[in-house]
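The structure that follows is given in the form of structure tokens.
Below, a portion of the complex is reproduced, with chain positions unchanged.
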Amino acid sequence: MKFNNVIKTLLIPFLLVLVWWIGSYLKLWNDYVLPSPNRVFAVFITMIKSGELIEHVLSSLSRVMIGFTIAFLFAFAIGVYAGLSPKKTIYYNLIVEFMRHVPPLSLVPLLILWFGIGEKSKIIIIVLAAFFPMFLNIKKGIAFCNLKLLEVGDTLGFSKLKKFYKIVLPYALPDILVGMRIGFGYSWRAIIGAEMIAAASGLGYLILDAQQMSRSDKIIVGIFTIGLVGVLCDRLVAILINKLLHGGVKDSWS
Amino acid sequence: STKNEIPSNGTSEEAKFYNASKIAVTYVKSPLNVPSIIEKNKGFFQQHFDEYNLPVEYSNLTTGPEQTQALASGDLQFLNAVGATSVILAASNGSDIKIISMYSRSPKAFMLFANDSQIKTAADLKGKKVAGPKGTILHELLIAYLKTAGLTEKDIEFISLGIPDSQAALVSGEVDAALLAGPAAYNIKKAGNMVLTTGEGLVDATIVVATSQKFYDENKVLVDTYLKAQKFTLDYMRKNYDEIVQITAEETELSIDAVKEMYTMYDFIMEITDKDIEGMKKTEQFLFDNKMIDNHVDITDILIK
Amino acid sequence: MEVLKIAGVKIENLYKNFSVDGKEIPVLKNLYLNIEEEGITVIVGKSGCGKTTLLRLLAGLEIADRGQITLDVKGKLGMVFQEPRLMPWLTVWNNITFGLNKGTYTKEFIENLISLVGIKGFEMAYPDQLSGGMMQRVAIARVLAYKPSIILMDEPFASLDYFTRETMQKELINIYKQSKKAIVLVTHSIDEALIVGQNVVVLKDGQVSNSYNLSKYTYPRDILNDNFVKIKKEILENI
């Protein structure tokens, strides 16, 4: 059964690689833009052996983790506040909505002006990418809390805070988790944008540098590594969360 | 695409064949690509290709790598203004790309600015932070400038940033020096920042026109027409200075004075000279020495034959 | 006019409207009611007459349009809702201890409650693994664990069978006897009202149409007794 699942999981990826291999073999597309799997694999192995790849992965991971954590803390705080006090949103809604629609890439010169070319600017790009889906999902989860269950808290004399962590929070958990997953995906995706700002390492840097150097084999290695590490992290967090939440809460985290 | 026969105008030329349904070219107006601006404004390409009933399409692909990728994908027929550096990079990585003429040489338009009045010579850059776009003419300029003081890139801290970001980094004091070109350079200069050096004497700053060997082999007549149009544009520019300055100023939204001042930095002559080939060889060597390409490229091989 | 100070709950001149589809529906109209601090008050009335609304007003879950509710009870107020309202992500045990602070109760106390409501063996079950009646009993256990000094119960035994219901009724009387709490019980069973009630209140047209003081009858009661049969008839006529 387990082996069976591995096969099912890898079926489509395997077919895609096969098509890629055959296409390259038959020269169906330009080798300059999409090199053959063999060449990409060779570069991949070289980069692993030299330790270059792992260095890029760690460097990006640490950036993304910091950015994601900050984004989550903000999203949680503001999302909870917005969910619990919907009337106050009018004060900051415009600014939040505005920022939600502005491409972080367009802000790079301003970020450099204010926050320099160090880690700060890069992390802000990641935060901007990850904040909003978490914010909106958390807000929705909190705001939609079942009123009937909340009243139970009222009749048990719960304080606002107690009602929050004993009823609202568990109830909103599936929404929060979905938001976190989406947010993590976006923070991971943002490394290209973040590492545009004067990075010297990281997977985004790897890809940008390879683009500038017209090294499409390295670009593909970069893309694969980003995708795979992203999936892996997602899985890891999923397992962790499933361990933490003992039963009762379905999470659609499949 | 179809194989078309040129409608014969009665002259008894041998039939010329071509294999294209449109002429897609890149349109790059920065740093100050007056020929492109004038040509598009006046529709010179279209005039020349009307004879073949081929529509001319413009694509705003500004970065070198994107241009060479689009050429490789077959979506573009001509790269109207692409850095020689990008062509060499692409060729080194196995792309079918060939230079058909020169676009410009403008070493004076590429500049290195210092933030700090303490920095006056190349030697002063030691240990400093310098921002600029990697693997470009500007990068080459920096290395060549450092070399004049016996320094290499290792002696400074090079920070890879695009031109707008380099400018921001410079004015916010994040870096000690920045490599700039085009309007950014003009603005920074006007703001009183010190120009450490321009590219003059250091790099040739060659911008070229490129297509692929495959396209050339199948459409010799179209490439010739293209060159004819390019020549026509350059001639027109020579004869109508005031008008072209006016058009350029409107298109780039720069002031007339700025255009006039910057225009002097560019040398728009399409013939490929030996000096150009020497310059590109130097660039190739620079790329190889700095491990930006793994395979040598013979410059004479990437000129159209 | 001098108002007699009574411990318990005093409701005066209470009005409550709801708006449904743009129309105002008057539910409670000029309601007066005293609920004694020690005693079982039973509220009966037709479906939709406002019993739940009244309890919700007492619990502070709803705000009256007019009038006054004076609560003069020391200690906490607890409520059993008409639906079980269990937390779906918590086990039976955790649902019962839901309102308690850690360390303020003993394991035995909860175990006793669990056997009292007859759900032994289901401590670790989740609400969606329980039958309707079992859920209701967990909700009752939850409120008893909370030890309120006034308990509002909205048809708590509605989905219990005859015997379980009888047990629960007895238990309610026991709780009253031991701790003399104020208990307000809404029920549809007049029999139940007569078995446990010390004060039976009939709600009709938004007001108390009738009330019966039964505190002189001791427990257990024989409701086939003539007096009770008479009262039952009267209530049924008035409801």
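In this document, chain identifiers A, B and C correspond to the written order of the chains, with residue numbering beginning at 1 in each.
FYI, a residue touches a chain if its C-beta (ideal position, glycine included) is under 8 Å from a C-beta of that chain, and two chains touch if they have at least 3 such contacts.
Values in this document were obtained by computation on a predicted structure and should not be read as measured data.
The complete set of protein chains in this file's complex follows the formula A x2, B x1, C x2, whereas only one of each kind is placed.
The criterion applied here is as follows: only the chains that are shown with their structure count from here on.
Chain contact topology: the protein chains form an open path, each linked only to its neighbours in the line.
Highest inter-chain contact count (C-beta pairs) belongs to A-B. With centres taken as mean CA coordinates, the chain nearest to the overall protein centre is A. In this assembly, the C-alpha centroid of chain B lies 85 Å from the C-alpha centroid of chain C.
Distance from the chain A centre to the chain B centre is 37 Å, each centre being the mean of its Cα atoms. Looking at the complex, you find that chain A touches chain B at residues 30-33, 108-110, 112-114, 116-117, 196-200, 208-209, 211-216.
Against chain A, the residues of chain C that register as touching in their complex are 59-61, 76-79, 81, 83, 85, 87-91, 98-99, 126, 146.
The residues of chain A lying in touch with chain C in their complex are 148-149, 151-152, 154-158, 166-167, 170-171, 173, 247-249.
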